[in-house]
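One structure coming up, written as structure tokens, with questions to follow.
The complex is shown incomplete by one protein chain, all other protein chains being positioned as in the whole.
Labels run A and B following the written order; every chain starts at residue 1.
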Amino acid sequence: MVTTATPVQVVYKRPTSLSDIPTHYCPGCTHGIAHRLIAEVMDEMNIRDKTIGVAPVGCSVFAYNYFTCDFVEAAHGRAPAMATGIKRVLPDRVVFTYQGDGDMASIGMSEIIHAAGRGENLTVIFINNAIYGMTGGQMAPTTLPGQKTTSSPNGRDVETMGFPMKMAELLSQLDGAGYVVRRSLHDPKNIRMAKKAIRLAFETQVHGLGFSMVELLSTCNTNWGISVLESIQWLEDHMIPAYPIGDYKVSPAVANLKV
Amino acid sequence: MQTEIIIAGFGGQGALFAGQVLAYAAMDSGHQVTWIPSYGPEMRGGTANCTVIIADEEIGSPLVLNPKAAIVLNLPSLDKYEPLVVPGGVLVVNTSLVNRTAQRTDIENVFIPVNEIAEELGNRRLLNMVALGALLAKLPVLSLDEVEKGLVDHLPERHKRLLEVNKLALHRGAEYALQAVT
Partner (left out) sequence: MSKELLKGNIAMAEAAVRAGVEAYFGYPITPQTELLEWMSERLPALGRTFLQAESEVAAINMLYGAACTGARVMISSSSPGISLMMEGLSYIAGTEVPVVLIDVMRGGPGLGNIAPSQGDYNQIVHGGGHGDYHPIVLAPSSVQEAIDLTVLAFDLAEKYRSIVFVVADGNIGQMMEPAELPPMRPVRTEYPDWAVRGSMGQARHFLSSIYIEPKDEEVANYRMMQVWKRVQENEIRYQEYYLDDAEITVVGFGTAGRIALSAVRNARLQGVKAGLFRPISLNPFPIDELEKISQHTKKLLVVEMNTGQMLNDVQRAVKGKIPIDFYARLGGIVPFPDEILAEILRINQEEIPLEGDPRQRWMKRFAPVINWKN
């Protein structure tokens, strides 16, 4: 028997920035992917020790449990204001918020717009799954026209319920924004693109280049009422046409960053 | 024992500043003092007034219904404060802007054209100091010297070049009040 001395190669390990505990997220939910990508970026940039996360209210209300960096928990929608308070007092730390669509694009619209407008050196990870998850599937500001939810049982009628909020497009208009992009978590290629964007968003902050936001199109198979595989397909078929993946604002200074 | 003085006029006539000069002088002379303005929408171009209380013990209310003295720089202020001055008190009336005489006979009225006197001194904005001088001539709660010192120590730096003429205005007001038939 011939033994070959192949060295053991580590091809997968848990990022040290990610807690070694099971999450409370539903099977098939993309929050876990988003968490992991952030943790990998923190590891790669070696910033975990000086990073402070701000958790939202919504499904990711317990996000603070899943990262090993310092964390605080904000009131619903107020994470950008709370993060501003922290960052202004501790400008050499890395501060990020993790917010869902209800938290950021509805109740927290004022706080996010003004944080971006001020060019706060913050990073915002925005999970857009077109529905309120934690409260059980109500209409979100990003719910698509016609989409059925528990509070739009006949589908979102734009005549009475208004149109979806396109946050990346909206925030990209503000001079304080350095880096605003939309990515998706529905397949490996897009997940890799999402990670690069998260990295660039944190780099934007570390280099003091202004507000950065990565919108991540995400699934919620539970509240969409479909299977995991169907939810991935639904994201691809319905969300991406409404929320095109792309770079909405990359300031010249950010474009010149070498990562 | 306390002395209450209300100074009232249009915004821009320097009523609030005249009160502050009085308050600074009172503080520097070792008295207790409060200065409180009317504030709010009315201070934007409308009427402005302040109440100064000078005392020798802890001051309770910074506002009084019936002041010992009032300086009224325009007609609305005369209408409002003339009835309120305590009997035996002092009322300084700016006759430059008031076309009626005062009706009270149980108080000491000082009728003085402070706008014209200020203009004679070369600066219309001195009218508040002219009026303050007139008041102090009749209500010796502080001496002119003490108020002059208040001006010296507290006139904003950018107005320091106007110090001498401010002092002159105080004296001119006092002289007028002492000579005037009241």
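Convention: a contact is a pair of C-beta atoms (placed from the backbone, for glycine too) under 8 Å apart; a residue touches a chain by one contact, two chains touch by 3 or more.
Being a predicted model, the structure only gives us computed values, none of them experimental.
Q: Just to verify: which one of A:Ile33, A:Cys59 or A:Ala74 makes contact with the chain not shown?
A: Checking each option in A:Ile33, A:Cys59 or A:Ala74, the one touching the absent chain turns out to be A:Ala74.
Q: Out of A:Leu37, A:Cys59 or A:Met82, which is the one that touches the chain we can't see?
A: Counting the whole complex, the residue in contact with the absent chain is A:Met82.
Q: May I ask which residue of B:Val33, B:Ala48 or B:Val90 touches the chain that does not appear here?
A: Missing-chain contact among the listed residues: B:Val33.
Q: To test your reading of the contact rule: which positions on chain B touch the chain that is missing from view?
A: 20, 23-24, 27, 32-37, 39-41, 58-66, 154
Q: For review purposes, identify every residue of chain A that touches the missing chain, sorted by number.
A: 48-52, 54-55, 61-62, 64, 68-75, 78, 81-90, 93-94, 110-111, 113-114
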